[in-house]
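For this depiction, one protein chain was excluded, whereas all remaining protein chains were kept in their positions.
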Amino acid sequence: MDIAQLVVNGLALGALYACMAVGFSLVWGVLNVINMLHGSFIILGGYLAYFAWSYWGVHPLLALPFVGVGLFALGYGLQFFLVNKVVRAPVLTTLTLTFGLDMILYNLMTVYFSATPRRIRLDLGSFEIFGVFMPADRLIGMLLALALTAILYYVMRTSKVGRAIVAVRMDQVAAQLMGIRVNSIYAITFGIGAMMAGLAGVILVLVFPTTTSVAGVYLGKAFVVCVIGGLGSVPGALIGGLVLGVVESFAAHYFGPQNALVVGFLLLLFLLLVKPTGLVGVRGYE
Amino acid sequence: MSEPLLEISGLTSGYGDVQVLWGIDIVVNAGEIACLVGSNGAGKTTLMRTISGICETTSGKVIFDGNDITGAPANKVLGAGIAHVPEGRRLFRGLSVRDNLMLGAYMRDDKSGVKEDLERVFDLFPILRERHNQDATTMSGGQQQMCAIARGIMSRPRLLMIDELSLGLAPNLVEDLAESLVEINRQGTTIIVVEQDVMTAFELAEHAFVVETGKIMKSGRTSELSDDPIIREAYLGM
Amino acid sequence: MSRYAVILFALWVVVLAATPFFAENYVVRAAIVIAMYSTMALSWNVIGGFAGYPSLATAAFVGLGSYVGAVSQVNGVPMVLAWALATLVVALVSLAIGALLLRLKGHYFAIGSIVLVELFRLIASSWSSVTGGGNGLNVPLLRWEPDDVGLFILMVMLALMILAFAMNVVVKNTRLGFGLQCIRQNEDAADMVGVNTTKYKVAGFMLSTILCGTVGAVYASWVGYIDPSESFQILLTLKVAVMALLGGAGTLLGPVVGAATFVILEEVVWVNFLSWNRAILGVLIVFLIFFLPNGILRTGAFSFLRSDGASGSKRA
Partner (left out) sequence: MSGPVIELQSVARRFGGIQAVRDVSLKLEEGEVVGMIGPNGAGKTTLVNCITGVHPATSGKVLFEGRDVTRQRPFEAARSGLCRTFQVVQPFPEMTVLQNVAAGALFGQKISRLSQAYDAAHEHLEFVGIDQFADMPASNLTLANRKRLELAKSLAMKPRVLMLDEVNAGLNSAEINGALDLIKKISDQGISIIVIEHLMKVIMTLSQRILVLHHGELIAQGDPRQVVNDPKVVEAYLGEKFAKRIMGNDHV
């Protein structure tokens, strides 16, 4: 397989990773909470789109906004009513809480949706440019993922809420002095995190079979992307995602697909030790 | 003219188990510039933070413009019309000067008014207009202090509290800032300045409150206080 | 006082040890599981409780222990020697990894340690020439009467649990424990009073893994079959931390109380609500975080157990 094909495969995969991880990164960076629910949020988004498609024939693109709103509400509610109560407790507490919540969500999903792998097959065929081969659904997935990430970036940069989120992340006390209610911004951020996870799930179900048991794998990817790209920034997650995608694509080719993940995690450990602020690293942010 | 705008009585507060303020009484009149002076760690900053709702009030009363705002959360205090420029400026890293200023107006919904005020602060501090796209925390100390003050007045406060105006700034810069404060005051904003440098504070303010170990040790007109032998000895070095 | 803690612990060991003589196999099995988890939770307590470093690496070292033990036994090493070998390998690996990992703090440390679990699992499944890959490994079974096997494994696990408890008592009452508590409360200040923080943290981390390795190896001999996804479970790693938190991290008895409570609840849930067990455990964890944030032992009823000032617990 030639290099160009590997790079393109990697970028297609990486765009999905970026979209998957950006919400996780935002929550971690702003709230200082490692959200163990993130993987299940992704799966939930995928399942909702799948069932809307298979029972009511709703096109996944049409389902996208509904899934987004639904997951935002779920995330906002969980943060507002539960996580907020312990958000200033040590790492282990918030991590354990979100893990407990994840067990509940996971169990609900396996009972109501069963663990069968599901995928929306749109049968769009594939095409070839300059000798690089690409299935159409993958291309659409990649473009969608990039578009969603770009929209989030734009909103964060230009909206009042976006500015408030950055302010809370940089300096909580000063943010309070601006009249920003930190708890409400926390809930919104968590909602956005869940929303991005759900949207990523819709895209993923177009490309890969989705089942509850891969929730952990997706969560693991989000970890790696965050550590590569640095916490809490959209460009960081984008770069982190693309780097991981390309690295995995090459690793899968040269060391075999079963070792691609090992390489990803080794990269994570290496970066944690060498440069814990991530490759992009927000200046001055620990 | 000398309507009381802020009346504080018997205010106590602290951090966790450590009590810092031991019953503060202060009255600040509408339209004036007042100053809080006192040594490092006397409780000036804690007083500011308690008024603005960052530190929890344990007892006492804070009346602002006739309304009881004792123990109100930060957003309510700001909404009532008190803006607080914190010690060390605390601009938001990674955000431009303009975004920092816009965050100052976070609670306001009147877009045109915000735009107007943005022009107003740009006129007051022209350097900020020049650098509006720059990351605010990469400017010099004096420019950052300007930005912090400007951010404070973006909420259109009735009362502006500035903590440690001159901290880490060269004397000539402090003079410029003091002039800007006089201008802001002239436009109708009441100001409280916390200042370690008593000379600067007394030149700027009409009334002074001397804070020592969490209490108001002395207060009065600055013209009179600067003749007080104890103040002269302890703070003015005369 | 630690004296009460030691007496209560001894009584509890006697109760567990007696189960084969009056109860059914099912209860004996539960006793083994309790002893096993108590050992892990007590081990975790050294790094997570005393030093306040939220390690999530437990499953990595339990799994490593299982694999080293199983691979050795498959290659003809006698069982007990295989256990010792597993312990030794885990100690060395955790020393090497600890020296790297403990440069991280807070979230980053938690992530680094949890990633170890995944990494070890992936290595175990791809290194199939040695580990059997995803098919797992069959460990030579103990060809004794089933009851004897149960009794034997129970005694071994109890011995490990006693060792883990003794380790906690010793650590707590020596410089090491004192230093770890200083690190937990203010690492910079600890450095400034002369605590070699790196050395202490690595020592604490090693102690928190060694017996996990032994437990893993003994477990492998007991069940006779291991595979990567069973041996390296994120769930196990979090369960152990939750047990310690449930009982009261940083106390002597907390991890024991937490492990017993958790295992018993889990058994009840398993039996009665098979398809909902995960959700119920989740609810339990959420409940614990909100209503018992400092653990069972830090509730009022048990104040006599934590009156020793050295525990570092908050006083009323």
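To keep things simple, chains are lettered A, B and C as they appear, and every chain counts its residues starting from 1.
Definition applied: contacts are C-beta pairs under 8 Å (C-beta built on N, C-alpha and C of every residue); 3 or more make two chains touch, one makes a residue touch a chain.
Keep in mind that what you see is a predicted model, and the values were worked out from it rather than measured.
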{"item": "Chains in view touching the one left out", "value": "B, C"}
{"item": "Options C:138, C:185, C:229 or C:272, residue touching the unrepresented chain", "value": "C:185"}
{"item": "Omitted-chain contact residue, chosen from C:25, C:128 or C:173", "value": "C:173"}
{"item": "Touch list for chain B against the chain that is not drawn", "value": "16-18, 39-42, 167-168, 199, 212-213, 236-238"}
{"item": "Touching residues on chain C - with respect to the absent chain", "value": "173-175, 178-179, 181-182, 185-186, 188-197, 309-310, 312-315"}
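Operating definition for what follows: only the chains that are shown with their structure count from here on.
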{"item": "Arrangement of touching chains [line / ring / star / complete / other]", "value": "line"}
{"item": "Chain whose Cα mean lies nearest the overall Cα mean", "value": "A"}
{"item": "Farthest-lying chain, centroid of Cα atoms versus that of chain A", "value": "B"}
{"item": "Computed distance of Cα centres, chain C from chain B, in Å", "value": "54"}
{"item": "Centroid distance [mean C-alpha coordinates] between chain B and chain A, Å", "value": "42"}
{"item": "Chain B residues within the chain A interface of the complex", "value": "52-54, 73-75, 78-79, 83-84, 86, 90-95, 99, 102-104, 106-107, 151, 155"}
{"item": "Interface residues, chain A side, partner chain C - complex", "value": "28, 32, 34, 82, 85-86, 89-93, 95-97, 99-108, 110-111, 216, 220, 223, 227, 256, 258-259, 261-262, 265-266, 268-269, 272-273, 276"}
{"item": "Contacting residues of chain A [partner chain B, same complex]", "value": "160, 163-164, 166-167, 170-171, 173-181, 282-285"}
